[in-house]
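Below is one structure, written out as structure tokens; the observations come after it.
With one protein chain withheld, the remaining protein chains of the complex are depicted in position.
Entry: subunit A
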């Protein structure tokens, strides 16, 4: 008797959160959210005689802040998912080796497309019709990580830099044509590029140990170009302190690649028999103390 009652209770308790969650997921939530401020205002109206005239106005501010914070929270979540999954893409790219290039990159691209379809699409939907700059701080980390993954994939495939316009063009289909589409701003793009060099450094070191010196040198040239260009741009960026520290890290990465290329060049010249004459000038310029 008792037992069955308890079981009954339990089942009620178990079903309740379920039902609540179900409610929360459906559009009822929105209705509830819309209702909440209304009940607040009616409260305020009812207590009009007892004098706090500010409450009515403040209930408006409260619902504004609630909406904004909820939205920010959702954007942060989407950004985190983008970061996480973009990181996975980057790791996938690092699994590249001499003979599995195509399949590794194919998988990476597929994963990248999935990030776009699932998570960036969510972000786009969330930000639709608002000022993209307002919540930038909430989504910037995710976008930067995505830029990093997308440009890394693209570089491995084509050897060139994926432009911001190209990325933004790929975002176009995600958003409702009636509203202004989400465009990644150039600050996030540049910050993402700054991170890209770190990944390229890892890639270059890996390629060298795999004997793909050619590829490593290609990376080296590419990274140098990016560093050179960013050097001119970094001081112009708004709140550039973040970029400044990234520039230092970037230079370290560039030099690590150069040094790795150098040590293979100097010590392992048997691996790469044909090297141009200008390479000797490099060793003269870079390490004169060897003489």
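Definition applied: a contact is a pair of C-beta atoms (placed from the backbone, for glycine too) under 8 Å apart; a residue touches a chain by one contact, two chains touch by 3 or more; residues count from 1.
The working rule: contacts and distances are computed from a predicted model.
Asks: UniProt protein name for the omitted subunit, picking from "Phosphatidylinositol glycan anchor biosynthesis class Q", "Translin", "Ribosomal RNA-processing protein 43" or "Isoaspartyl peptidase/L-asparaginase"?
Replies: Answer from the UniProt record of the missing subunit chain: "Translin".
Asks: Can you say which of A:66, A:100 or A:209 touches the chain missing from this structure?
Replies: A:66
Asks: Hey, which of A:104, A:121, A:174 or A:255 is the one touching the hidden chain?
Replies: In the full complex, the listed residue that touches the missing chain is A:255.
Asks: Touching the missing chain, which residues of subunit A?
Replies: Within subunit A, the residues touching the omitted chain are 40, 51-55, 57-62, 64-66, 69, 131-134, 136, 159-161, 163-165, 180, 185-186, 190, 217, 220-221, 224-233, 236-238, 248, 251-252, 254-256, 258-260, 262-263, 266, 276, 278-279, 281-282, 285-290.
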